[in-house]
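Apart from one protein chain that is not included, each protein chain of the complex appears where it belongs.
Let's turn to chain A:
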Amino acid sequence: MSCADETSLGARRGIGRALLADPMGLAGLVIVVLFLSMAVFAPWIAPYDPIALDVKAKFQTPSAAHWAGTDHLGRDLLSRIIWGARLALGIAITSVGIAGGLGLILGLVAGYGPRWLDGLLVLVFDSMSSLPMIFFALAVITVLGPGTATLILVIVLVSFPAYARLIRTQTLALAGADFILAERVMGAGTARILLRHLLPNVTGPLVILLCMDIPVVIMLEAGLSYLNLGVKPPAPSWGNMLSEGYNALRQAPHVVVVAGIPLVLATLGFTFLGEGLRDVLDPRGAGRRWG
């Protein structure tokens, strides 16, 4: 569509400012930006190679040389945390992004398409979400073998029905709205109505939900990696680090603590940001947290 001359988004000006005015949203934003820059600049800011062994220096507590200490193979924990951010956020953002995109398309089709297609898609969404997540994940990993790609596939399959259902509900609510009828009366085709008029009006809540789901995915990845069902070991996954640290809990308790901190922080950061966004984008919802 040749409509580059007008901006369709950006109707809600001042989202950023409103978010900054909210202490929790601001905290979330700062943490998220911190982790994102860790992920992006990992090769430049990590002081050591995250998988380089130095067995002589194993289980060192934090020091000037190793700010976060070393693990059972003498690998620098800070470097592993920084590279781990790239892994965790990479997997979380990729899988949530794919699931969100899939949910968006299927939700719009279900909500605006013919009744029979809607019925079929809702059946698919409901059957997918009726599967217990962990057991479904275990089953898929058993069949395909553990690894990053499998992990992303599992997360996408488990989470897209929720997004699709959200978008479908929003689309259904808007399909009979006057402005959609007005577009139809003017002769607008289905593609124009879906992309230009429904899409911008249904994505707000999805963005919030996606943001709130990123920590869930980070935890899921860490959990599966901890069970050795996720990212394969030498790679610096936070879950792998927890698992290795747990094995050496008595000798070097700092490993588990150091590996746990980024997990907690990242989870909190994305949750705060999601809640902040919700308050800013959807003032009707849930009400203020303080009060």
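The rule is simple: contacts are C-beta pairs under 8 Å (C-beta built on N, C-alpha and C of every residue); 3 or more make two chains touch, one makes a residue touch a chain; residues count from 1.
What we mean here is this: contacts and distances are computed from a predicted model.
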Listed names "DNA polymerase Y family protein", "ATPase", "ABC transporter ATP-binding protein" or "succinate dehydrogenase", with the criterion being the UniProt name of the chain not displayed: "ABC transporter ATP-binding protein"
Identified contact with the non-displayed chain, of A:Leu53, A:Ala177 or A:Val257: A:Ala177
Positions on chain A where the hidden chain makes contact: 1-3, 5-9, 11, 177-179, 181-189, 192, 196-197, 200-201
